[in-house]
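Structure below; questions to follow.
Apart from one protein chain that is not included, each protein chain of the complex appears where it belongs.
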Amino acid sequence: MASKIIIGVMGPGEGATPEQNELAYDMGRAIAAEGWAVLTGGRAFGVMDAAMKGAKEKDGLTIGILPLNNEKGSSPYADIKIVTGIGASRNQINILTSNVIVVIGMSSGTASEVSLAIKADKRIILLQQDELTSQFFHKVGSHRVVETETIEQTLDYIKKFLAVNR
Amino acid sequence: MASKIIIGVMGPGEGATPEQNELAYDMGRAIAAEGWAVLTGGRAFGVMDAAMKGAKEKDGLTIGILPLNNEKGSSPYADIKIVTGIGASRNQINILTSNVIVVIGMSSGTASEVSLAIKADKRIILLQQDELTSQFFHKVGSHRVVETETIEQTLDYIKKFLAVNR
Amino acid sequence: MASKIIIGVMGPGEGATPEQNELAYDMGRAIAAEGWAVLTGGRAFGVMDAAMKGAKEKDGLTIGILPLNNEKGSSPYADIKIVTGIGASRNQINILTSNVIVVIGMSSGTASEVSLAIKADKRIILLQQDELTSQFFHKVGSHRVVETETIEQTLDYIKKFLAVNR
Partner (left out) sequence: MASKIIIGVMGPGEGATPEQNELAYDMGRAIAAEGWAVLTGGRAFGVMDAAMKGAKEKDGLTIGILPLNNEKGSSPYADIKIVTGIGASRNQINILTSNVIVVIGMSSGTASEVSLAIKADKRIILLQQDELTSQFFHKVGSHRVVETETIEQTLDYIKKFLAVNR
């Protein structure tokens, strides 16, 4: 029996731009359409919320890894709410649980997730990131980090990775 | 949109008796038949494994909260494997994420979960537990702890609890 | 270079009785007089606070492992405040970091610590505990759990354990 393939979508909460939220929404839809689950930090804001909203529109399964010790502030689009109670230490769980990580937008929390993903030897897709971010994470993470510009490129990369590693 | 109702089934891994595994299997089936998800510590042993195996036979959704930083030793019956990397500290996540906790058999890990559940003000059902265990957890947890002898009594209690608290 | 020997003193916070606090205070003094550090859950209440207060009167070193993501509610008698931000999951850190654990009074949090200590194969001293508590933890923890009635017996046990295991 195969467990669910889980794609993490990481990005800012309150600080996300409308464009990043729209991109996250489209990414969530596309992931769900492939039959994969969407995992986020689970809060009712920004990239997390938008990616799970998109996934739900395609009847996808959504998993929110919540920082608090209750469901306060969690996204209504999370089917499964993992209540960790360990604050930002839960970022490591986001990473370890995801087969591949897609990064939309940037914030300190997001940067910690990309860094932890590199350390855990995960594959990280920087979707529409700026040059500075891309250069920094390539320096720290080398081949574990790739850049994409579109949803389609991102799906292609995930499929190739899963074909080899799953 | 309502998130999934999650029932935690806690009990020994390697040290579980055949009777406890059978009871856990039946409990997992019964939980899945109600449409609820089964959550366990996710390992391929004992009560955890049996409860999720039972749930899968009724097409239930199963969630395993894994202690290691990879999937080694995890149950093949876990649909969603949350890879925590935090060892026994993940017992607190098992508790916080479950709406109600059913306890089958006893071990040090299980005792820590019952204790943490009491501290988190959760409701804990001691299913077919001995007198000593029951007395001890009543002393520590008072009204948060109830005893049941059958799967049916356990389901009844969960339904009454959810009717009021959900 | 030898790292510090650390003795954990575990027990209720707000729910501790005056007698338990007094015993914890005396225990903290006695541990410090041996040159060992006292580790507790670090809060400004009950057994935690009293044990560290006692230790400070003998110029001992005190370590508080705090549950919140800041120092709020922490004991003024903690020299070193480890700010974990992981809530009750920090109970596991209390246990793993202590060479030996002394338990005074009982609560759900304390019961989780004794249980986790058994699971981690630590040695646990139940100081002036009642019969029910003693019986339950012997059932779960067998030889890892011992009972003592006095500070002196407790020190003797710790010394014998450290002589063999350190």
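A, B and C label the chains in the order they appear, each numbered from 1.
Methods note: a residue touches a chain if its C-beta (ideal position, glycine included) is under 8 Å from a C-beta of that chain, and two chains touch if they have at least 3 such contacts.
Note that the structure is a prediction, hence the values are computed from the model and not measured.
*Asks:* With touch defined as in the header, list the contact partners of the absent chain among those displayed.
*Replies:* A, B, C
*Asks:* Of A:17, A:107, A:128 or A:153, which one is in contact with the hidden chain?
*Replies:* A:107
*Asks:* For the full complex, which residue in B:66, B:88 or B:124 touches the chain that was left out?
*Replies:* Answer from the full complex: B:88 touches the omitted chain.
*Asks:* Which one touches the absent chain: A:120, A:146 or A:162?
*Replies:* Answering carefully, the residue with contact to the hidden chain is A:120.
*Asks:* Name, in rising order, the residues on chain C that touch the hidden chain in the full complex.
*Replies:* 1, 3-4, 6, 37, 56, 61, 63, 65, 69-71, 74, 76-86, 89, 92-93, 96-97, 120
*Asks:* Tell me which stretches of chain B touch the chain missing from the display.
*Replies:* Within chain B, the residues touching the omitted chain are 69, 85-89.
*Asks:* Quickly run down the residues of chain A that touch the omitted chain.
*Replies:* Touching the chain left out of view, chain A contributes residues 86-93, 106-109, 111-112, 114-116, 118-120, 132-133, 135-136, 139-141.
FYI, only the chains that are shown with their structure count from here on.
*Asks:* Between chain B and chain C, how many degrees of rotation does a Cα superposition need? Round to steps of 5.
*Replies:* About 180 degrees of rotation relates the two copies.
*Asks:* When the C-alpha atoms of chain B and chain C are each averaged to a single point, how far apart are the two points in Å?
*Replies:* That gives a centre separation of 29 Å.
*Asks:* Measuring centre to centre with CA averages, how many angstrom lie between chain A and chain C?
*Replies:* 40
*Asks:* On chain C, where are the residues touching two or more other chains?
*Replies:* Correct list: 86-89.
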